[in-house]
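With one protein chain held back, the other chains of the complex are shown just where they sit.
In this document, chain identifiers A, B and C correspond to the written order of the chains, with residue numbering beginning at 1 in each.
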Amino acid sequence: MKIGMVGLGRMGGNMVRRMRRAGLEVVGYSREAEVNRKLADETGMIPADSLKDVVAKLDAPRVVWLMLPAGEATDAVAEQMKQMLQPGDVLVDGGNSHYKDSQLRAIEMKSAGLSFVDVGTSGGVWGLANGYSLMVGGEKEAVAHVQPFLEALAPAPDQGWLHCGPNGAGHFTKMVHNGIEYGMMQAYAEGFALMKGKTEFDMDLAAIAEVWRNGSVVRSWLLDLTADFLSKDQQLDAIEPFVTDSGEGRWTVIESVEQGMPAPVMATALMARFASRGEGDFASRMLAMMRNGFGGHAVKQRG
Amino acid sequence: MKIGMVGLGRMGGNMVRRMRRAGLEVVGYSREAEVNRKLADETGMIPADSLKDVVAKLDAPRVVWLMLPAGEATDAVAEQMKQMLQPGDVLVDGGNSHYKDSQLRAIEMKSAGLSFVDVGTSGGVWGLANGYSLMVGGEKEAVAHVQPFLEALAPAPDQGWLHCGPNGAGHFTKMVHNGIEYGMMQAYAEGFALMKGKTEFDMDLAAIAEVWRNGSVVRSWLLDLTADFLSKDQQLDAIEPFVTDSGEGRWTVIESVEQGMPAPVMATALMARFASRGEGDFASRMLAMMRNGFGGHAVKQRG
Amino acid sequence: MKIGMVGLGRMGGNMVRRMRRAGLEVVGYSREAEVNRKLADETGMIPADSLKDVVAKLDAPRVVWLMLPAGEATDAVAEQMKQMLQPGDVLVDGGNSHYKDSQLRAIEMKSAGLSFVDVGTSGGVWGLANGYSLMVGGEKEAVAHVQPFLEALAPAPDQGWLHCGPNGAGHFTKMVHNGIEYGMMQAYAEGFALMKGKTEFDMDLAAIAEVWRNGSVVRSWLLDLTADFLSKDQQLDAIEPFVTDSGEGRWTVIESVEQGMPAPVMATALMARFASRGEGDFASRMLAMMRNGFGGHAVKQRG
Partner (left out) sequence: MKIGMVGLGRMGGNMVRRMRRAGLEVVGYSREAEVNRKLADETGMIPADSLKDVVAKLDAPRVVWLMLPAGEATDAVAEQMKQMLQPGDVLVDGGNSHYKDSQLRAIEMKSAGLSFVDVGTSGGVWGLANGYSLMVGGEKEAVAHVQPFLEALAPAPDQGWLHCGPNGAGHFTKMVHNGIEYGMMQAYAEGFALMKGKTEFDMDLAAIAEVWRNGSVVRSWLLDLTADFLSKDQQLDAIEPFVTDSGEGRWTVIESVEQGMPAPVMATALMARFASRGEGDFASRMLAMMRNGFGGHAVKQRG
């Protein structure tokens, strides 16, 4: 079984490693030759020096897995692959693409006789050790071609990956997964903040995270990670209160709006991230001025 | 008709002015003799030099109106008044007390043969010119004693004041009024922020506020005030994005929680104010660290 | 000054009436001949019996105002107008189109030598009597052609209409207006619900709405309307707790997400409408089952 892996960054590189450990052959390609060479040395991956070379080094029916930033990068390489691959080949997008883009991409690939599989991938930097959670969309036969690789990437061959539905269903499921993630994270963050704010109790947040890991209703992997970083530093004074977001949380809220299906916690968690980046400041200034306007309340002038 | 007014700050002072303009006699008292004297000179208010003197200068049945900060200040003076006033007299709390405190205070005053009236007062610095909106709680006869003063303070004798219900109902109504105010303010603030954020349209926020004042669904007095301050400065660069809150918005959310009656917009608006003051920063740091934990996402270090 | 008005529904019909009262000539067209004829009889509007006839009855440079449901209806007629109008003519979309659609439409019309003006219209059924609030996007010269009609529709020639910016800016401003409207409405609704929920005070909601109209910080046109319907019925027992939404509130939340600019109150107000339609029921069932799962809490079975 041989697969082509395009994109050898944090995610793609570790996925190559995990597949290699499972004894699968991987033809890998990164735009940075150095990355390519090093990973080949480390893992026995077959390095390719171009997209064309990836295709050339695989046997039909080929499976090429893209692990690239969603949007332009994925679009550009998918377009090239459409030209290079041959009928019966399978293109996989394992990145964080929007599910509607994946639905369109599937149609486009089909018009060239190619199969397309969209794979939402969760597991982050821990996927290498623990295996990835893989949410898969596409037609049955196409998924069957990809199955050996999914089995190697998942925590175990028969768990941690799922054929969720037709094209788009994989990225859709991953999108919703991230929406849930945002809500959970915010819930934990609020809780620990309330405990820190209760200064009279002078609580040890690391110890509390640790105790909750055992037997509590809120135990989770996110809590495991939280206990870990709190054990090293629970003041977090050196950390900017600045939280970025990667797109999927936004898309989930938009999905909620488009479906007319309430997702108030997801929306609220997302808005809290926006606010953490100072994006609510103008609104706050407006509020301060309104209070001044009707009540004569003093407004803080900036230093 | 004579009334005693205790507390001659921004609110109390203007209320004296408005009652004097209506030809009512007012015995006024402030702890600051200077304030007392000046207001007497300006308005013909009868100055008192102590709480005792206020009582002495009124005829039974007396009406004494407290216009003091809620909490300790009001509690202390109300306690003294309870000692000094005589059965049949009426004590009015026109400040922002919690309605449950007012319910208790009414019982306490009754035990001394006194009547109590709680008055929620809206109108801010504009009340002097436009009249105040007055929400009144208490027993009928007590309210009847206060009525001439309510009629003078309101925009017109027959509008702008209401006997809302038994003791507590006045301050309760004012509390809910402020909860609504928080939600409305936040709605406007978010809207103007979205327009400012749409830089490609380079919109004139002052002009938009002005146009909405005429014929739009969102026209309101708060919008009038907004149009006014935006006409002077719509960048607000010199204003800190720091919004305080006066208690009643908090109480309304707690009321919602205690009733089990959803008030998600009020709660959200309140939380946005907390966040404007940096109180969400620790939670944001937690989020940044969690993202780092599972995804290896970079964390911004503080300079 | 002559204008063509296409779409004579609740909004379009009243706009014809208002323009006629101002002495402007209007060529009107509705797909329903009866509507067309009646309005002509009532107002002296010149009836057209087809889109072609609208164009024929106007003098160059023509101004044709579409007042149609956003989406397919507007798209279809705009497309036909593009074929029929001549260079220098102006097409106006006064409906609730998405501002991005209007931006695209402007480009498309320009390619045919036509000008396009997008007008967001607020004022509802009261616009006929009070005038409309009109938010206008487009190029200066095009707006100048439409100005006489804007002046007639607005509450007064010099207030209530605004050239907000380039194409799209009119519908964008209207969209944000509606987002604010959702937040304000929800704030009022929550407040009145809390007062109704406080049964011990047995408050007269109609009287409270009325008193707030005078001098309070929350006075507004929406409150005027609220006072009016509460004065007729404050139990609302016959009303389904079912709230629809027209698209613009959704778009505003999506705009917030796309800008990364927090609008938590708008999002919350929108989600509350979704929930009012039972769309949160499956999530609630999930919660009930989770509680059952960890705590053995009883689950209500449906009758």
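By our rule, a contact is a pair of C-beta atoms (placed from the backbone, for glycine too) under 8 Å apart; a residue touches a chain by one contact, two chains touch by 3 or more.
Since we're looking at a predicted model, the values are computed, not measured.
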item	value
Touching the absent chain when the full complex is considered, from C:I46, C:L104 or C:V243	C:V243
Listed residues A:A22, A:M84, A:A112 or A:L222, member touching the removed chain	A:L222
On chain B, residues whose C-beta touches the chain left out of the figure	217, 245, 250, 253-254, 256-264, 267-268, 270-272, 274-275, 277, 279-280, 283, 294
Where the unshown chain meets chain C, residue by residue	10, 124-126, 185-186, 188-190, 192-193, 196-197, 221-222, 225-226, 228-229, 236-244, 264, 268, 272-273, 275-276, 278-297, 299-302
For chain A, the residues touching the chain missing from this view	122-124, 127, 130-135, 137, 154-156, 159-162, 164-166, 168-169, 172-173, 176-184, 186-188, 190-191, 193-195, 197-198, 201-204, 207-208, 210-223, 252, 255-256, 259, 261-266, 268-269, 271-272
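Simple rule for what comes next: only the chains that are shown with their structure count from here on.
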item	value
Centroid-based (C-alpha) most distant chain relative to chain A	B
Copy pair chain A, chain B: interface residue numbering same or different (half cut)	same
Chain nearest the global centroid, as defined over all protein CA atoms shown	C
Interchain centroid distance [CA atoms averaged], chain B/chain C, Å	34
Distance from chain C to chain A - Cα centre to Cα centre, in angstrom	38
Where chain B touches two or more other chains, by residue	124, 186, 188, 190, 193, 197, 221-222, 264, 268, 272
